[in-house]
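Every protein chain of the complex appears in place save one, which is left out.
The block that comes next holds subunit A.
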Amino acid sequence: MIRTRALVAAALAAMLSGTAALAEDHGALPPREKWTFSGLFGTFDQAQLQRGYQVYREVCSNCHSMNYVRFRNLAEEGGPDFSESQVKALAAEYKVKDGPNDAGDMFERPGRAADKLPAPFPNDQAAAAANGGKAPPDLSLMAKARTFARGGLWFLIDWLPFIGYTEQGPDYIHALLNGYEENPPKDVTVPEGGHYNAYYPGHIIAMPKPLSDGQVTYPKAADGNPVVPETLDQYSRDITAFLMWTAEPHLLARKQLGLRAILFLLALAGLLYYVKKKVWSDVGGETHGLQPELHKTG
């Protein structure tokens, strides 16, 4: 018992020291946030996703594309849950280039639910040219395409239910949006076109601080009061949740089906266990009658 305890203590120490070493090497570790979509029963908050979409539309979409998301997705179950008429109206706000028509000409028409969310630039080169030489990345998969290493031996338990931790991607995005510092540490020189961010690997990020307090006006409640604070922290949570949904649009269906599948398999395993026990219960001290020529073993 004492030995086990000592081993556990040593393992914990190794984990923690690993984390500390990492923090020194690669910049601050993003703080751990609470998300509605984490855990076995995680789900999206529709109102939050709608606010997140608003932040994307008013701020992010000026530079970042969202190529894998279509307007119709915004009405799908488990997502922001806009009504179909709302989605049609949202799509129709945009002009989409279509064609060629029968005369061979390209033409513009109002957006439809089946269209992709319009990209801010016609191609990567145009995006790069307008943004200091590097195209802003597509945001559709961002919440799954970014992560950070916790270091140490956390990977041994991070996949477990309840005590695990797998929201590194969203935590990183949230931390990054809050991690801009106007006065960088004295030993850091920020080059032209760069910005200091505490959480970006290497700290110098090309993207200027995209969000600040009061920048986006959310719809008010019936009594005229804001539903949520219009602050950088709130915006960054909303956009992060929205990006998690765009990266994993079937998250809700996946978790719901998964819990049922696991419960079914465990129940089936329980029944099979007793069948197995019953079958083997008649294997007493002796068994009879195997054909001798069937077991010529060495």
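Everything below uses one rule, namely that a residue touches a chain if its C-beta (ideal position, glycine included) is under 8 Å from a C-beta of that chain, and two chains touch if they have at least 3 such contacts; residues count from 1.
As a convention for this text, contacts and distances are computed from a predicted model.
**Student:** What is the protein name, per UniProt, of the chain that does not appear here: "Cytochrome b", "AIM24 family protein", "MaoC/PaaZ C-terminal domain-containing protein" or "NADH-quinone oxidoreductase subunit K"?
**Tutor:** Hidden chain, UniProt protein name: "Cytochrome b".
**Student:** Looking at the full complex, which residue from A:89, A:190, A:227 or A:262 touches the chain that isn't shown here?
**Tutor:** A:262
**Student:** Out of A:131, A:147 or A:231, point to the residue that touches the absent chain in the complete complex.
**Tutor:** Selected residue, touching the omitted chain: A:147.
**Student:** In the complete complex, the non-displayed chain touches which residues of subunit A?
**Tutor:** Missing-chain contacts on subunit A: residues 40, 68, 73, 137, 140-141, 144-147, 158-159, 161, 164, 166, 168-169, 201, 247, 249-250, 254-255, 257-259, 261-262, 265-266, 268-269, 272-273, 275-276, 278-298.
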